[in-house]
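All protein chains but one are shown at their positions in the complex.
Order as written gives the chain letters A and B; numbering starts at 1 within each chain.
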Amino acid sequence: MKKNKSTPKLLVEMKGIYKAFPGVVAIDGVDFSLEEGEIHSLLGENGAGKSTLMSILSGLYRPDRGEIYWQGERKVTISSPYDARCLGIAMIYQHFHLVEEHTITENIILGSKLPFNLSLQYYNEEIKRLGEKFNLSVKPTARIKELTIAEQQKVEILKALYNKVKLLIMDEPTAVLTPQETDKLFSILREMSKSGVTIVFISHKLSEIMAIADRITVLRRGKKVGTFQKQEVTPEKLAHLMVGELPEKFKSQISYTPKKDILKVTNLFVKDLQGNYVLKNISFTLKEGEILGIAAVSGNGQNELMETLAGIRKIFKGEIILNGKRIEATSARRKFLDGIHYIPADRKKVGTIGNLDIIENSAMRKYFQKQWQKHGMLIKDRIKDYFLPLINEYKLKLTTFSEKVKTLSGGNLQKLLLIRELDTPLCVLLAEYPTHGLDLEATQRVWNIIKEKASLGVGVIIVSEDLEELFSLSHRLAVMFKGEIVDIIDRKEATIEKIGLLMAGIKHSVNTY
Amino acid sequence: MGAGELIIILISSAIRAGTPLIFAMVGETLTERAGIINLGLEGIMLMGALTGFCITFITRNPYLGVLAALVAGALMGALHGVITIGLRGNQIVGGLALSMLGSGFSGFLGKSFIGVKTCGFSKLTVPLLSKIPFLGPMFFEHNLLVYLSYILIIISWYFLFFTSHGLILRSVGENPAAADTQGINVILIRYIYVIAGGALSGLAGAYLSLAYNQMWIENMTAGRGWIALAIVIFGGWNTLRGTAGAYLFGGIDAFQLRLQAVGTNVSATLLKTFPYLITILVLVISSSGLLKSSLHAPAALGLPYWREEKE
Partner (left out) sequence: MKKLDYLWQVLNTVLTLTKRTKEVKWLIWGIPLFSIVGGLIIGAFILILTGKSPILVYKEMFLTSLGSFYGFSEVVVKFIPLLLCSLGVLVAFRMLFWNIGAEGQFYIGAIVSTGLALKLSHLSTCQLLPILFIGGFAGGALWAVMTAVLKAYLNTNEIITSLMLNYVAFYMVEYLVYGPWKDPSGYGFPLTPQIPQSAVLPTFCNTRIHIGLIVAFICWILIWYLFKTPWGYELKVIGYSPKSAEYIGIKTKRNILLALLIGGGLAGIAGMTEVCGLVYRLQHGFAPGYGYTAIIIAWLSRLNPLATVMVSFFFSILSVGAAGVEITFKLPASLINLIQGAIFLCMLTGEVFIDHFIVKK
């Protein structure tokens, strides 16, 4: 099937789309169209409206205003995922929509026209054939929970292909992949595009977009800035369009003079409830003022390491020494008071409590201290007074102190978390995906805070899926794979390729991918 | 009485006593497989028992009574559905309220039916099968509803694991978002199975008042609704395994009745605590993870689902 380059046929045309949620306008009058068979990238900051716009096509949301035209003249209403599926639209979300307990086949055939009596054998074979055809080999009887993230993504793609997808939308697909896996994904997408599938690739990573896209649409704050052919733009221009003004050139870390050890981890072993090792023989040292970045594919122990250092997980064997004192057996509360503070990955469900108000959330770490009590009862005003200076300094936007935290925006929520976790005494800051979901302004702010604290002598360990972020901030990079630290490299010696290989568990590469 | 005869009597009583638990357990398994937990079983069973009894008394037709019980159970299931699915209410507290309402309601309306006699379901011997030595009298000399329960066990097990509808049901309970993306109407599915579960619990109640006891007593379910919930867990949300649990309880129930009749040193009253204590034991074993295999609850059980609206 050849693409007719002279008169590209329009697959989808979205006109005048407007979508608002309580309190925020997500899409403000956007026109968007897709040519058949192209790979189109949707670029924008976090919160720009990319996912929302595509979720309208996938049937998850319905636009408040606007029209959608399918394959030319036909006006359609996509009011549910079922409608989208009937049209041939499939969206793969950041958190995969797969049933973990079921097999690959059971996931893929769900929702198709199936006979009452189900004979999986037939479908297993069908899916095996489908996989081989598209170079996405899978073992159809495997359960989703046994697969790696990259394999699960393959299943999602197979699912779309099985449903005879015409338009495949992928929302930030490379966030969970190593650089090598990303390359493999891109080649699969190019194959699909050649066979006539239209692909939308939502991302905020400029370099990837330049690699994969035919055309690029930039969204900013719910409005379309423009649509461009790949040849018309450069990464710098795209960045400018995304943010609206020239972003600060982000300076890499200047090398610093090594100071004394602040945190020393030796032969750390941690087991989970089932008795399996989640961390094996972890050893490293963190110095005062050093930023150590941890790069790993999701699920390789980085989260468990953070939790162990924060005191949430019990260790099996090993030592953790903070400023010369052994602390591996102490509680989370004790570790906080000793100076190890933790910003968890899940801001909304772990780091903060949505249904409690701002004061109650701020109090989470030190609610037991006497200064905030009178006759044994917690006095909210005292807590408020304690945090007020920081709230003003970080410009935390709030209407009243008694409003529930769940009403706060992502950026504000992160501010709240920072205010609380940067409280004294602070020796080591553990930050997990600290800029995830934040727009560029908020991201810059978080980076500046981290750098500032490091310059004051705080040791920082940062886990992030964004290698560029890690490269900008870290002095050293540690790579984790299957619960172990594969290697720790100085920033000066690290390259994206090297780190990518290490993340996949390849310690000495024979050939570059 | 020979040992063989004793075993036949015991197992036969176990089956008779366990049948209401079968109905309720199958119903609740379906409901929970869809992701909804319905704690109102006790109240629904009572309403089913009363409704079945009333209608049978009025129409002199136990089949209509059973039908009425199914409808009553379905309605209560629907009510639970509206509160938990439509209004996204707390499933646990909602079920409790339903139980209380059901028991209060049935107690109130049933006052005038206490001590009344009506026709019911009597023993129906299956022609050929009951002649099988040993197994025949055990399984095939019961009333019609018991035979219905046999069919239900097999159909529900097959439905759940070997049909496409079963796959859909299980998927909705495990990951409603995934099912939604594949075009399945999650909310409709949940309503269907919470109503079906309610209907079956109503049937369980009707069995008590029309077949097992053939009368109406206030709170005659004596906690069976709660025991059924425990059996669902014990059965690992698998109706075949749950059957073992149901008959186990039937056995305990029948056993302590026998002991009472025979007259032992142990107080009859203390024996009555047995089923409840065993339920706790069974629950502890099931939940503690000591038993291997798939005792994994449907992942989305108890969580309301709606298409994510941004914050």
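Assume a residue touches a chain if its C-beta (ideal position, glycine included) is under 8 Å from a C-beta of that chain, and two chains touch if they have at least 3 such contacts.
Just so we're clear, the structure is a prediction, and the values are computed from it rather than from any experiment.
K.L.:
Check each of B:I55, B:A68 or B:A97 against the chain that is not shown and name the one that touches it.
P.N.:
B:A97
K.L.:
Based on the whole complex, identify which of B:Y147, B:F255 or B:Y276 touches the chain you can't see.
P.N.:
Final answer for the missing-chain contact: B:Y276.
K.L.:
Among A:A295, A:A363, A:L413 or A:A431, choose the residue that contacts the chain missing from this document, as touch is defined above.
P.N.:
Residue touching the absent chain, from the options given: A:A363.
K.L.:
Among B:R60, B:R88 or B:K123, choose the residue that contacts the chain missing from this document, as touch is defined above.
P.N.:
Of all options in B:R60, B:R88 or B:K123, contact with the hidden chain holds for B:R88.
K.L.:
With the full complex in mind, choose from A:S137, A:S195, A:Q373 or A:N448 the residue touching the hidden chain.
P.N.:
The one listed residue touching the chain not shown is A:Q373.
K.L.:
Even though one chain is hidden, which residues of chain B still touch it in the full complex?
P.N.:
39, 43, 79, 82-83, 86-90, 92-94, 96-98, 100-105, 107-109, 111, 185, 187-188, 218, 222-223, 226-227, 229-230, 233, 267, 269-270, 272-273, 276-277, 279-280, 283-284, 287-289, 306, 309
K.L.:
In the whole complex, what residues of chain A lie against the chain that is missing from view?
P.N.:
Answer for chain A: residues 22-23, 79-80, 82, 310-312, 331-336, 342, 344, 346, 349-356, 360, 363-365, 367-368, 373, 376-378, 403-404, 407 touch the chain left out.
Quick note on the criterion: only the chains that are shown with their structure count from here on.
K.L.:
How many Å are there between the centre of chain A and the centre of chain B, using C-alpha atoms for each centre?
P.N.:
Whole-Å distance between the two chain centres: 45.
K.L.:
Within their complex, state which residues of chain A touch chain B.
P.N.:
Contacts found on chain A: 21-22, 24, 26, 52, 58, 60-61, 80-82, 84-86, 91, 93, 97-102, 106-107, 109-111, 114-118, 159, 406-407, 409-410.
K.L.:
For the complex, give me every residue of chain B touching chain A.
P.N.:
Where chain B meets chain A, its residues are 162-168, 170-171, 174-175, 177-185, 296, 299, 307-311.
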